[in-house]
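The structure follows.
Note that one protein chain of the assembly has been removed; the remaining protein chains are unaltered in position.
Here the chain labels run A, B and C in written order, and each chain numbers its own residues starting at 1.
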Amino acid sequence: MNFSSDNAYGAAPEILAAVAAANDGTARSYGEDAITKKLTGRFSEIFEREVSVFPVVTGTAANSLALATLCPPHGAIFCHEESHIATDECGAPEFFSHGAKLVTLSGADAKFTPAAIEAAMPNFQRGVHSPKPSAVSITEASERGTLYKPDEIAAIAACARKHGMKLHMDGARFANALAHLKCAPAQITWKAGVDALSFGASKNGALAAEAVVFFNEDDVRDFEYRRKKAGHLISKMRFVSAQLEAYLEDGLWLALAAKANALAARLAEGLARVPGAEIANPVEANAVFARLPDAAVARLRAAGALFYDWEPSENGKTLVRLVVSFATPQAGVTRLLETLRAGRPA
Amino acid sequence: MNFSSDNAYGAAPEILAAVAAANDGTARSYGEDAITKKLTGRFSEIFEREVSVFPVVTGTAANSLALATLCPPHGAIFCHEESHIATDECGAPEFFSHGAKLVTLSGADAKFTPAAIEAAMPNFQRGVHSPKPSAVSITEASERGTLYKPDEIAAIAACARKHGMKLHMDGARFANALAHLKCAPAQITWKAGVDALSFGASKNGALAAEAVVFFNEDDVRDFEYRRKKAGHLISKMRFVSAQLEAYLEDGLWLALAAKANALAARLAEGLARVPGAEIANPVEANAVFARLPDAAVARLRAAGALFYDWEPSENGKTLVRLVVSFATPQAGVTRLLETLRAGRPA
Amino acid sequence: MNFSSDNAYGAAPEILAAVAAANDGTARSYGEDAITKKLTGRFSEIFEREVSVFPVVTGTAANSLALATLCPPHGAIFCHEESHIATDECGAPEFFSHGAKLVTLSGADAKFTPAAIEAAMPNFQRGVHSPKPSAVSITEASERGTLYKPDEIAAIAACARKHGMKLHMDGARFANALAHLKCAPAQITWKAGVDALSFGASKNGALAAEAVVFFNEDDVRDFEYRRKKAGHLISKMRFVSAQLEAYLEDGLWLALAAKANALAARLAEGLARVPGAEIANPVEANAVFARLPDAAVARLRAAGALFYDWEPSENGKTLVRLVVSFATPQAGVTRLLETLRAGRPA
Partner (left out) sequence: MNFSSDNAYGAAPEILAAVAAANDGTARSYGEDAITKKLTGRFSEIFEREVSVFPVVTGTAANSLALATLCPPHGAIFCHEESHIATDECGAPEFFSHGAKLVTLSGADAKFTPAAIEAAMPNFQRGVHSPKPSAVSITEASERGTLYKPDEIAAIAACARKHGMKLHMDGARFANALAHLKCAPAQITWKAGVDALSFGASKNGALAAEAVVFFNEDDVRDFEYRRKKAGHLISKMRFVSAQLEAYLEDGLWLALAAKANALAARLAEGLARVPGAEIANPVEANAVFARLPDAAVARLRAAGALFYDWEPSENGKTLVRLVVSFATPQAGVTRLLETLRAGRPA
């Protein structure tokens, strides 16, 4: 019963097999190999547009490299106060960008609106006394497992453009978003105004593989220098690229994500029936945020369930986060829900 | 006939198998897993001392994170002018250290002596007008495939300490050095005065795995913050650590290195017999630097051999670099040497 | 009627004279001159303790250099959301510290309490996933012209120490604070737990002179390297130090500050009598924040008064900031108040 994170699970067998298959013979190093070179075509096909693709091994690297490319050292990046870049990356975006400022915005369900950007903007329109508005970053699916709809993204993109800013999307769980929205990848990215995407695979079946995708060649600028200088140009890159290739093959990525999403939906449904429980945020990806009675939380932990308290207990209830992955066993969800039911008065 | 680099070859089967084996079940993420936790004991055993070990996925990250930990933003790092950190990492040490200065020293066979440090030192003893001498970095085996002997390392360490500096060793090919010197790992590291080691595995059989090893706990300082902030804390770290575990299991690392070294020795021996050829540097690891007649170079290329010209042709000869790995086929060396012999006048 | 800022006014005649007097003969450059060397003794006397003193020419440099010395690149600095370092320095603390994160806290009158730090702390106690709590920065007098009392400072210092953090004070208007509190400089600095002080003089009579003061020698670390590397080691430093020397001579600094404070008090008193006006924050230094009827604001502007709107008009009133300096003419205050009175219905 491990619901602590999707990265507690391993890799999909297809991806492991692809890594093994990539081991034959010799290959040019530092991303000049054939597997890596094919990625551009593959991603361009998936996004219905010529894109630039750069594999890396962590989401933090993907986000930070993308943002540092879009934002100068004296720039400001607008993001949600619960976003991964603001709360979980130890200041990596500041490091890679050489000191840019993250301006954190509030908003329900870990999402924000153009109005939140506009409200924060006056502080950054006083000439050189405050950082230069340079980029907006949204997370899809968000840290609360919720989704921006295409028109919500387009509205944020319009606001960003109006203020001369670029739009970045942290897509650590991009496949989960697509699997729910059932729309084309282009729909929630460049067609909605996204300039750069951190395309995640590690949380959904890869060992360690992400890709930074730029939708406009001009935005790429010196990305490759930045990646190299940050120690993120892997010498035997073929092993990273092979993961991405397998991930995208025959819709594996979407199938894995759909599986996780379905499990999350089932989990949410079950939790909603627990007396005193409330689902805290719409369940649109592979995470469930729920307020559970403290007794229920205690029972789950006693039964060995692993998950995070998201906020301290208040009024006898605790906000918990339960994350499922493509590899989470159905039986685990079943057992968790039964554990909760078993605790009910007869 | 691929002699371009050791990273043109893939991974050792034992290491691939270990990655697959690590895929079972769930594990704590970000290095809190059981495999990663066992590495400390393993490395401590190998180095005959309690050490601190941190896995990363590239040599550039290992070097830069180690140096940034040892050297402040206003520090100077003394290294060889041909060293990887000075010539091949696109300024990564400067990036990670936030602007430290690399002071490049000359010396035969890509090695330098305490005398070279002393000669450069006066420029850095003028108070705040020049960076603060903070670290010395040596490469073992060096970029020319040569080795510092234990007493040479000890002499450099003494010089470093005298000036208040720490000693870092870039051990991207550390196994090849050990396999040649046939000494204990401790002998050329902490016993000789090395403070931090970039322990390489990627060039000698891993997919992407290196480790930063600190020999004194005090030197570790905030290394873990730096690694995280640089995007180098892999979420499914177990897959990196499993590579290192397999690499060290039953002496695999030394066996692989010995195989490569032997092949290099055979290659050098053969090249030495080519009329007009000269071996440019002692062959003490898995690389051969040779000055070959331009006709011989042309013949090799025509036969499909891959390798780098190291210096432009001069007086009818070109300095070339030929690197072999644990996976380079014996037959490749044989064929290369035969290609050269075939060109001789009868 | 210039109430826009205290730095709209020039320098005190005594300080200009000191600069001219420092021009005789030759002197060692880069701070090795006799005037600079005497500063340590002067400041130590004033602070009743051996202190380390480093002159610079801007408050931004003073704050950023002090904070970068106290806080690593992966550190977090807790400060008020209205503080100068958070809102007016274009990310300078992030630049000098190489990417530290400013954690902004709320609190009335531009002041915060230990409780605000404690409330923010849990987000920074999750290991390497978030920046390391490293420093707290308070402003005395604050951006709202209010003061921390000695025991309030001591409480914040205790909280900082408890979490392993250093305490920095932005004293751009330190003299104004002292003139109001009528306490010894030591009382609101090291005796209350302050580790480093940005000691301002530019806003209170100097041309361009500030000093970074460290109360514990250990905290100085490589401050001098940082100052040099940031281009803030002035070659003819004697001209900066001469300003500080004159500033401290015969209590000039406190006399100038007292004059400004008295003028602010008179201004506040007058404004309080304006029908519909309210003083927004306690007037404890040289700035008055008042909510004035929009008609009154318009009348002042029509009469040529210069000052800033601090918040947009709401319910017919606007929050304005009026700053006075040692050189603001009494007549300007008189005229401003008369302008307001003239507008009243008979």
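Heads up, the rule we're going with is that a contact is a pair of C-beta atoms (placed from the backbone, for glycine too) under 8 Å apart; a residue touches a chain by one contact, two chains touch by 3 or more.
Since the structure is predicted, the reported quantities are computational estimates derived from the model, not experimental observations.
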Residue in contact with the excluded chain [from C:Ala120, C:Ala155, C:Ala208 or C:Ala303]: C:Ala208
Touch criterion as defined above, residue of A:Gly10, A:Pro55 or A:Pro73 at the omitted chain: A:Pro73
Among C:Ala76, C:Ala92, C:Leu248 or C:Leu322, residue touching the chain not depicted: C:Ala92
Missing-chain contacts mapped onto chain B: 73-74, 76, 87-91, 94-95, 97-102, 123, 128-131
Contact footprint on chain C, counting only the chain that is left out: 2, 4-5, 7-11, 16, 19-20, 22-29, 56-62, 64-65, 89-92, 95-96, 202-203, 207-208, 225, 228-236, 239-240
Chain A residues that touch the omitted chain in the full complex: 30, 72-74, 98-99, 127-129, 131-132, 222, 224-229, 233
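Keep this in mind: only the chains that are shown with their structure count from here on.
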Distance between the centres, which are taken as Cα means, of chain C and chain A, whole angstrom: 42
Chain B and chain C, separation of their C-alpha mean positions in angstrom: 51
Euclidean distance of C-alpha centroids - chain A vs chain B, Å: 35
Residue list for chain C, restricted to those that touch at least two other chains: 73-74, 98-99, 128-129, 131
